[in-house]
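Only one protein chain is missing; all other protein chains are in place.
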């Protein structure tokens, strides 16, 4: 029973059908095709704003190429110290930006705050050539801690960004899960909240290999086409990436799939909230808002869950041991229930 | 009727089935899956040599990442002046190598010769810090002119490379077409001929998004894993890339598909060879060995073909005008015949 | 009266004479000259070890080029969060390494400790391609806080480095001041303490434009020559850089000049230690060991010192306001006394 990650599950059947469907007759390569054009139009509808959309195969590509359009080699990017761009992309933003400096910032539950950002930007914005120029902030939505920025939180950060003249990038690897949690129009957490570029994730949400960089300001996108090609990220048979994206965002499939994943996470969270208080040292490390749960547990309990057939990653914790449980578009309620049942049994046995 | 490119056609049905098949149950992400392991074993069988295989989504990624493992920032790479790595990857080898120098060399019909390489390497291997260090050569197989290096030609180049202590990379975007033409064991044009790394193309051959860097010397591959991640080229749901590759190389599918494409090209070539002599200034610019044809034609004839519904790219020619015709795994013989018939009619009318 | 920095003072007369002397007749350019060869021999004597020495014009060049030989683009470098390489070189290590990640670490009085390093290396050495590979540590000697690593402190850090298989770079912009303070053989704080490469500073010590990268392991230096040229750091009339270095290290001039600067700093420190206790909130922020003093003072006192003709930089402090006072090879005792006297008067008036 798989709680490893939302990229260890397969592909939603609607997406697979779209691929089969797209495989009829020839089409122009490199994005000069109807699927790609339709994706752009559909995302413009969803965001209620003109957008430039660049499909790519990986989230790291969407992030690093977007960041490279915002941050010059002698600039810096601020992100949470646990952000994917900071610690899990093997320096991709550094590569694509030509060696920009990434500055890690702390924050509870995976979130940056206006205060932390303001302090850092005041400290670093020296105007002296000895220091790199602060040029952008990257926020993850939903965060790496499974939490979600609310519109007001984003607006407060955008206000700090505007004051210090820095741009805003959003890593939306799990943007669908954030949107499903928030239930607000997409514009409220993107361009209305000052976001310049969004890495719109789709692979984790149910696609096969499909992500997109979404620019709300076309001027910023000017070099993206060349940067994508130069990065080896212009897929030649692009229609097969775009067909995934088109089906994913059409008719609300993306939100439907995310709502399921989130619902499974909530079910897990409720069970854990009821169960963990009986186990000394066990607790949920972060509020459960999207589709990830971080649970501190005794080593014996963790081993017991694994022995019972559950798969998940260990996770670094400040004290004790922790695991990460991720739900996905196709997580079965029965598996959730079984995990909770097993946990209760293990606790009972441990008592 | 499409003669645009082998990346404007769709996906072979066997590949599509493999994708559907691979979509059963969960698997570990990032290449820790059985499909990826099987691809490596199958390619080891095909090359009769231990190999390290790294699937990626694009040929430019396979090329540029491979080159980056061979060429340091202060090194240089030699390639044909028309090579894809030289003129069609928007500087990807420069990006991934950290700014290495690409040195273009001339050569008839898209091929480098031992003589041209020896002269360049003698000229450039100064041992002086003012000059970048010659470190690798990239050969395209089949070439950008649709021709194919024979084993003896490669061995002669490898001998020059050995003498000057430079490595050999092979851009095999159309490696299958070259192999189908040559009909020799794959080892004869790879590691036996001194090739250190091969970009093994599969997208143009009938896959959807699937290429692989194939290392014949594991020591050279040491940094590839990190470089691939850092380049944003580690696909998270990797099994879907590897499943394509596995099916493509299993049971000789890759060669079967390439043989069809080549046969269609030969049929076109035979028809053109019979027809073009009746048209002043018209000729095949290169021998037809793989699946590309380059035809010099009067502007009126080119326009006539387009009007009759044929699609293809214009191509730069030293004199007059030229077009490129590409056949693929699913090119229909009827389309080939129709093109030849239309051409004969246009020539008749022009006479 | 100048306490701005040891790079705002001029050039020691012995150095100026060496330049005049070196200007006799022609010599081969680019370091193929006798001065450059002699510098290497003299530094080998001083370090009691074979060395490869590469003169350059700036400390940032020495640092960034050295680091680039130790850290691949997909590697990381650890340094104190206030280190020059971290915050004052506008990302030079990132540029020359091809985008390596610099990871800032905290530490009292500008120093890294074995504990902090061990914890960070354990955390980051995942072996997973998602993370950059920890490959080197940079230590500043004397530190940016004016303190000095003792041989035992360095050995303890070297032991951590060895265990985690990372290399050690030393930024010795004020290496002479550290050596003058320690009074031990140079080997004890360099290769005997595991240092692989030293940026040997000379400009701040009394030269005009002269620094050098000193490698204790020739294998590590292999690419330095090409990297230096490629970085634009191979001075054509090199003898004039090397002549400075030769005179600086011959006959102990470097230590003599540093001893004077340190003595002036101690004189200031003693005066401040006697005076500051009478002023609420005033204190020395760090132990005074080399030639820099960091003094927390009330804003009015700082303004008063400036009005009296003293020049120095404001310095960021966690609370209140602070200044930095730097002494140099030619700081006059009378200026030190006058500063202390003025301070006493200002305090008296403030009381």
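As written, the chains take the letters A, B and C, and residue 1 is the first residue of each chain.
Quick note on the criterion: contacts are C-beta pairs under 8 Å (C-beta built on N, C-alpha and C of every residue); 3 or more make two chains touch, one makes a residue touch a chain.
Keep in mind the model is a prediction, meaning the values are calculated, not measured.
Chemist: Which of these touches the unseen chain: B:1, B:39, B:79 or B:100?
Modeler: Reading the full complex, the residue touching the unseen chain is B:100.
Chemist: Who touches the missing chain here, A:41, A:122, A:162 or A:226?
Modeler: Among A:41, A:122, A:162 or A:226, only A:226 touches the chain that is not shown.
Chemist: Check each of B:41, B:123, B:278 or B:349 against the chain that is not shown and name the one that touches it.
Modeler: For the chain that is not drawn, the touching residue is B:123.
Chemist: Which one, A:133, A:166 or A:198, makes contact with the chain that was left out?
Modeler: Of all options in A:133, A:166 or A:198, contact with the hidden chain holds for A:133.
Chemist: Touching residues of chain A against the unshown chain: what are they?
Modeler: 30, 72-74, 98-99, 129-130, 132-133, 223, 225-230, 234
Chemist: I need the residue numbers on chain C that touch the omitted chain, in ascending order.
Modeler: Touch with the absent chain occurs at residues 2, 4-5, 7-11, 16, 19-20, 22-30, 56-65, 89-92, 95-96, 203-204, 208-209, 226, 229-237, 240-241, 311.
Chemist: Which residue numbers on chain B touch the omitted chain?
Modeler: 73-74, 76, 87-91, 94-95, 97-102, 104, 123, 129-132, 316
Quick note on the criterion: only the chains that are shown with their structure count from here on.
Chemist: Mind checking the centre-to-centre distance between chain A and chain C? Centres are C-alpha means, answer in whole Å.
Modeler: 42
Chemist: Could you grab the centroid distance between chain B and chain C? Build each centroid from C-alpha atoms only and quote it in angstrom.
Modeler: Between these chains, centre-to-centre, one finds 52 Å.
Chemist: Can you work out the whole-Å distance between the CA centroids of chain A and chain B?
Modeler: 35
Chemist: Can you pull out the residues of chain C that are in contact with at least two other chains?
Modeler: In chain C, residues 73-74, 98-99, 129-130, 132 touch at least two other chains, as defined above.
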